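Heads up, one of the protein chains got dropped from this complex, but the rest are sitting where they should.
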């Protein structure tokens, strides 16, 4: 009887296992709660909203932490229903060390630290966002998220190399630009690190307009860097695309070259 | 005789069916009329044009609505020529519930609401634009539009996932940036939602320049976010490209489903 | 004798035919002359340069026109060496109607119109740039330029469709934005056509910063449009990439499925 309750709780907290209405509703409730928490952390910083809803934020935070704490407790308690964490003490301890459990703990810890020690780390409550990463493990998105992770992993070296080339171009261009623009605008291009800021904002084509080259060599250099940058930023697109295609090719089943029944060769039609 | 007139009207209003000069001219006339309507709604808001062409806009709108109303009426009347909407009452009613008929109704409704009820919804006349979506059903663009829709649909999960990752990066970066920049520029980075505006304008590389980080950690964070953003925005390109390639591969020559020699079914290996 | 001179001139003026040092030098000379002409048209507009080099520009233009006129005359005279334009009168006339000859004429016409009629169309001299398009016909770039043209042509419909979708998004967003921002910034978002300017500068991520939404619904709309825009601008990249791949696949020779000598099946290794 006790076992079956624990098992039920375990299944309830793992949406990938059960598929009943209760599972779906609980899962949806927790996702909405996390999203509301993230939204609350963001809205709290708006002075006009904070002043008029001060108490609401306080109670909403408290209620959320209570729910998250109960959920965390139930997760640890029901962890032994998982064959991997069978042992009632060491199993639960090992479960607490998993990424998922740590993220759940991180979501409630700042509140208790503030309550007991007085240290205000509530800004870290935004980390509750990390709990949403669990969404990617839902059955319907699992295939897509695995594909994206596989692509990034298989092309790690190529991507790091284009990052290195980008940083290279950024350093070279900020040094050259400093020597071109500093004499003309000593208050704008004050130093190379400051010019590095210009480089990154220009090469990524953000272009805030706070630092703008005005000398002719500076503008010619900007043009050259931007045209190189177009090719450089086409690199990650090419790398990632070829990664996607290779993965989709790997998972493709193919018709045989010969009929397995009569042995005759098959010609494409 | 009556039947044939209805049939003629039906064919005339469905450019994909007929191919005579009258069909083409009518179709072209309606497209030009819709485009002129959209242009008129836009130009009406320019004070200098509105003042001097006030009456023209008024009459042009009236004439357009009359034409669209007649067209709508003819469409409903001739709908029974379509075997799907054969029944003279329920068939027409069901036809009126189709997307196409609803869009046609939406194009004229605001005018009549203003005329009879006095409620000014004429701003909604811009919805006449939706009627242009029909262009995508023309024979010459049908293949291309189907291809694009198929690609987006088959990659829905991957695209949603990159959207989620983008939103994730936007939230994290706006929270961090608020804690870096708020003390230095309390009048610019006033709150996290306001900083979220900065995040989206920066990560999409629009860079209006109304909010610019000035602290060193804020600028380093901007650089890191932008470099991550380059990889992140290469994702949809990769996803969509691999979708296009898979579709183009599918429509190519394929091995037969059955062996042409022995007639046995062929299973993919 | 006469014929052979004409033939020599013909070959000399068509770099794709001959390959002697004279051919290369003449070709290089004309390319450099055209580039200098384009540069001259651009530099002439710089007041400080124009004032001090006024005469140089005048004589350089005159000399260029003389050279281009002689070249144009020789081309027409030697055109009959081409079997397609054999007939001494009609052949030359038909040659004068080709794109290439018209572009050559366009490069010298503005000068003569100014000289004889007095109409100053010299700004059109920038059209001499069009002559450089001939470079794409050089043997070494012909394959690449054909490939690019083929890709754009084979994907014309898909590209036009994404253009239509982009225009659609631009119109919808500028209408919505006008109704959101006009009341708040009547001097900035003055009309829908003016807001259309904002739409195009924002959606293409240029972001000059002359028009910036300040209302909350306007900013939320901007965010949504930009995220849709990322997917929309990934479309042409996907379309063009899949075009390139299909072309490269078509031109690929493949090993046979069976050895043509012994008839044994060949398995990939």
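So that you can tell them apart, the chains are marked A, B and C in the order they are listed, and the count of residues begins at 1 in each.
Note that contacts are C-beta pairs under 8 Å (C-beta built on N, C-alpha and C of every residue); 3 or more make two chains touch, one makes a residue touch a chain.
Fair warning: this is a prediction, and the values are worked out from it, not measured in the lab.
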Missing-chain contact among C:24, C:54 or C:143 belongs to C:143
Touch with the omitted chain, as defined above, among C:101, C:201, C:214 or C:228: C:201
Touch assignment to the omitted chain, from B:104, B:205 or B:222, lands on B:205
Going by the contact rule already stated, which one of C:108, C:151 or C:192 would touch the omitted chain in the full complex? C:151
Touching the hidden chain in the full complex, which residues of chain B are there? Just list them. 205-207, 209, 237, 241
What does the interface between chain A and the hidden chain look like in terms of residue numbers? 157-158, 160-162, 164, 168, 171-172, 174-175, 178-179, 182, 190-194, 196, 202, 205-209, 212, 219, 222-223, 226-227, 229-231, 234-235, 237-239, 241-242, 245-246
Touch list for chain C against the chain that is not drawn: 38, 41-43, 45-47, 123, 126, 129, 132, 135-136, 140-141, 143-145, 147-148, 151-152, 159, 163, 166, 197, 200-201, 204-210, 233, 236-237, 239-241, 243-245, 248, 253-256, 259-262, 264, 266, 268-269
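The rule is simple: only the chains that are shown with their structure count from here on.
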Ordered by label, the neighbours common to chain A and chain B are C
By CA centroid distance, what chain is farthest from chain A? C
If you average the Cα atoms of chain A and of chain C to get two centres, how far apart are those centres in Å? 42
Can you list the chain B residues in contact with two or more other chains? 205-209, 237, 239, 241, 245
